[in-house]
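The other protein chains are all here in position, but one chain of the complex has been omitted.
Entry: chain A
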Amino acid sequence: MKGVPLALVVAAMGALALVPFLGTGYHLALAIGILNNLVLATAWALFSGPTRYVSLATAAFFGIGSYAAAGLGEALPWPVLLAVALVLGAAMALVVGLSTLRLSGIYFVIFTFGLSELIRQLVTWWEVNVSRSVGRYIFLDVTQEGIFWQLFGLAALVFLVGWLIGRSRLGLALRVVGDDELVARHCGINVTGAKLLLFAVSAAFMTLAGAIMAPRWTYLDPSIAFNPVISFQALIMALLGGAGRLWGPLLGVVPLTLLFEVLGANFPNAFSILLGLVFMAIVYAVPNGIAGWFEGAWPRAVRLLPQKAVR
């Protein structure tokens, strides 16, 4: 991440940081939505971008984080709770990853989707039969601004960790795996181990986002916390922006969060249909994401400059 991309991330984060000072409550809510999606989509792309494994488990990790906050939020000090959520998410990713990362493409997609639904059903069963209630009320003493700044810190952390991974041997390993898994193995790369590690890192961020977001809903039930739309939104935003680059999802998150906000407010009943249409339009029109389009257009635009300056 250098030059233009770095400036882009810094500018976007800088603009977001001004919202609590300059904006209204509505603006703050929007900014929280953007940051939450930014964490989820960037964390999703952290794993799915280089490995090209399409995960639909975002909702599962997010939901587990939310339920950790709902169930333990009053019993544990907040930083401890976040640590617990992080460990829960990463541990679950390791278990899930061990059983699924040997699967190839399409099976992985289906498995992760099925997993999210399974966890949702299990939590529902638990709540009905053990807790004897369908939902929970969350009374945690956190302000909207508190949530905003936690998400802000988390988003900054996603970028920092993603940047560090990109420069590390793990980052190279994942790019090699993404290009050719067999070659990766013959280069001595423990492919499953590398994927597993990254899946856990990605999941930990998603779980943390869920925990931080939980107090926003005073009422939480499994269909909110494990809503499959969460998974599809993260995926669609990352794809629109470009999942192959750390800064790519950002380009999809901002316009789509705003668009979904408008759609959700004006056409609440047709939201799923519209989401599907947007999805199709994106895959059709910008298959490489905005970032890919941008990187392609940039050299074209400056073709007259000497080769070195382009790179």
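Here is the rule we go by: a residue touches a chain if its C-beta (ideal position, glycine included) is under 8 Å from a C-beta of that chain, and two chains touch if they have at least 3 such contacts; residues count from 1.
Operating definition for what follows: contacts and distances are computed from a predicted model.
Missing chain, UniProt name from the options "Thiolase domain-containing protein", "Nitric oxide reductase F protein", "Fe-S cluster assembly protein SufB" or "ATP-binding cassette domain-containing protein": "ATP-binding cassette domain-containing protein". Here one chain is not drawn; of A:Ala90, A:Ile138, A:Ile189 or A:Ala234, the residue touching it is A:Ile189.
Looking at chain A, the residues touching the absent chain are 169, 172-173, 175-176, 178-180, 182-191, 311.
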